[in-house]
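With one protein chain withheld, the remaining protein chains of the complex are depicted in position.
Letters A and B mark the chains in the order given here, with residues in each chain numbered from 1 onward.
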Amino acid sequence: MTLPVPVPLAIDAPWGLIVAIKTLVVLSVIPAGALILGYVFLLKMMSHMQSRLGPMDPGGFHGWFQLIGDGIKFIQKEDIIPAEADRRVFMAAPVVVLISTFLLYIVVPAGPRLVVADLDVGVFYALAVSSLSVIGVLMAGWASANKYALLGALRAAAQLIAYELPLVLAVVGVVIQAGTMSLQGIVHFQQDGSLFGWNGLGFPLILTQFFGFVIFLIAAQAELTQTPFDMPVAESELVAGYMVEYTGFRFLFFFMGEFGTAFAFAGIAATLFLGGWSIPHVHGTLADVLGPIVLFTKVMIVSFLIFWARFTYPRFREDQLQAIAWKYLIPLSLANILATGIFKVVF
Amino acid sequence: MTLDFRAEALIQKHLADARINIELETEGMVLNLGPQHPATHGTLRVVVKLDGERVVSADPVIGYMHRGYEKLTEFRTYPQITTLINRIDWLSSFANEVPFIHGAELLMGVEAPPRAEYIRTILTELSRIATFVLFLGEMALQVGAITPAFYGFRDREHVLNLIEAATGGRFHPNFNRIGGLKVDLPQGWIDETRRVMKKIFDSVDDFEGLVVGNEIFAVRTRGVGVIPAGVGAAYGVSGSNLRASGVDWDLRRDGPEYLVYKDLDWRVWTHSDGDSFARYWVRMQETRESCRMVLQMLDGLPAGPIMAKVPRIIKVPEGEVWVNTENPLGEMGYYLISKGATGPFRTKIRSASFSNVSILPWLLKGVYVPDIITILASLYFILGDIDR
Partner (left out) sequence: MTDAVEPAANELPAEGDDIPIVEPDPEPEPEPMPEAAAKLLAQLEKELKDGIIESGHTFGDLVVRVTPEAWRKAAEVARDKLECDYLSFVSGIDWMPAPKVGGDDAEGDTSAPAQPTETTYGVAGSDGRFQVFARVSSTSRHHGVTLKVDVDEAAPSIASWVSVYPGADWHERECWEMFGISFDGHPGMRHLYLPAEFEGHPLRKDFPLLSREIKPWPGLVDVEPMPGEEVVQEVIPE
């Protein structure tokens, strides 16, 4: 549905200004997304599920200021680096993790024209960049000069590498069906598609790629080191694992990285399987305005699933975790690709 | 004799290779679990030698909470000792007093009146329920699920409120006296207890669905930390741990008679596997069984005095007695040697967790690091019980 009167929305601006604006937007979305996810799900939803209230005082209304206050508290804390730690690597590790998160936001579209860079190989790029965080985790664990941190980092490296494959393979089915690796292209495919000739709902890929969606969510849970895959950060054993020696704002970086990546992965899942920013039959300026809100809603739904699993399940042991990835998820996702290919050719 | 430079370079290269091989050779890593660690409930330290993620040897170091109770009892009178022994197993502290008081009463030839015995049994079973409900939540926490721990604490509060209403103390009631109890039950307590028992039934059903029915929990605990019955008994492992290995032995039924268990209709729960899952399952069933016992006792509570006639200054005549009871953590026993004074000559306190933890060096060989946590959680020891 387009507006009857064309409204000029494009402003001719110098290239440097556009890059600066885009950088600022992404840099502000990461903490905002992390804060919202952390507050709604970690503080409030988890508390209510555990028959308690969560923070109620900070900020007055149901403690909405809690996480922001925590952030301020973290920033003003003393910066402790263990004497035996490798200083440069220790200081660089959280930054590497955050960079990986930052790079993920570049391809997620929030509207028909609201995307930092609509790469033709968007999906490929997103998955490749998300695996940069492994390096950051290993750096953190090794440079901490702490046996617990080392154990956590080694577990994390093994886990993150093992679950890259199901993550990638689950998405291949989507790419086969949509015919393009560009995330905007996939959204348009879902918006303009039709189900058995009826285009009222578009064609959300979750309907045919349901197994892919489930595998993607499980692999994303593992990539985010959330329970039931949180061996690297096993709280009752390693007490924060590879992050154990980090204090103050460096820990804040890890925290923001974790929740920011959760937001980004939920965004990618929503884009690939649920239709991203699109509502069928809404085009033009209305889509520009509604797009971010719709995407946000879908991200909340996916995050709800991720965090719900996190609070309920115990954690897997490392060898069981690896067995699930290599013996179950990878064959299943390969079968999914096979089935998708066959159906695409036959129908 | 000098070598020419080519031969020298070759030798240096070989030496460099040999150095790298030696440097890269890894030996086992020694990991200190504790004494400050969320998995060891209290100040237990387990020095573990690891080869990768497998344990080569484990050595528990205890004594961080050693308070010297056996020495202290030699310097106190009997009523003063009950305040001490409350604190051995602080989660079920009423149950600690019972064997000691019973031993002193045997030596004195005093019998507590029936109403006192019933109320003692009810409070012992209530402390068993309180301990086990916390265990159900807290073992799930050690395995990784955060939520059941909160449910465990929440439901334990109901029972602690009951104990507080009757005795005045949530954790250290100090309610037993030689010859009976301190005061009678408050009004309305019996009805409140019936309501709380119903809540505990519902809560244990919750745990069964949430934790026991969870596939991840089953995969983490089945087959982990198997204690064969013979080995367990030889180490002195007792209580639910031994019953989970298939040994049908419960001191409430099989030991010398104490309290009113012979009047009740109840059963002993055993499991044949002997792994961590079995220990969880047995304690879950025993919680339900304790609820049923409490309801039976509330129905059959006799009227009468709650304190037998004893002198103000308690002097226990000369003699020795061994009393052991089925405490929530296992078999707790007191060997009292009295010489006719107002205080004992020697008290040997046999605490359950001491023996339960002594099996760890044997049990932890060859398990993975996460399994150590599961095993520690399933054995369910309290530091005050180990260290006395």
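Just so we're on the same page, contacts are C-beta pairs under 8 Å (C-beta built on N, C-alpha and C of every residue); 3 or more make two chains touch, one makes a residue touch a chain.
The structure presented is a predicted model; accordingly, all values stated were derived computationally and were not measured.
Every shown chain that the unseen chain touches in the whole complex is listed here: B.
Contact with the undisplayed chain is limited, among B:Tyr151, B:Phe207, B:Tyr235 or B:Trp281, to B:Tyr235. In the complete complex, the hidden chain is touched by one of B:Glu8, B:Asp51 or B:Glu74, namely B:Glu74.
The omitted chain makes contact with just one of the residues B:Val56, B:Val110 or B:Val219: B:Val110.
Contact with the chain not shown here comes from a single listed residue; of B:Arg195, B:Lys348 or B:Lys365, that residue is B:Lys348. Contact residues of chain B toward the unshown chain are 62-63, 66, 68, 70-72, 74-77, 106, 108-110, 230-231, 233-238, 242, 247-249, 254-256, 308-313, 315, 317-322, 324, 331, 333, 335, 337, 339-343, 345-346, 348, 350, 354-355, 358-359, 362, 387.
One rule holds for everything that comes next: only the chains that are shown with their structure count from here on.
Chain contact summary for the complex, chain B toward chain A: residues 29, 31, 37-39, 53, 140-147, 150-151, 154, 210-211, 214, 216-217, 219-220, 368-371, 373. Only residues 46, 49-52, 147-148, 151, 227-228, 230-231, 234-237, 239, 311-320 of chain A touch chain B when the two sit together in their complex.
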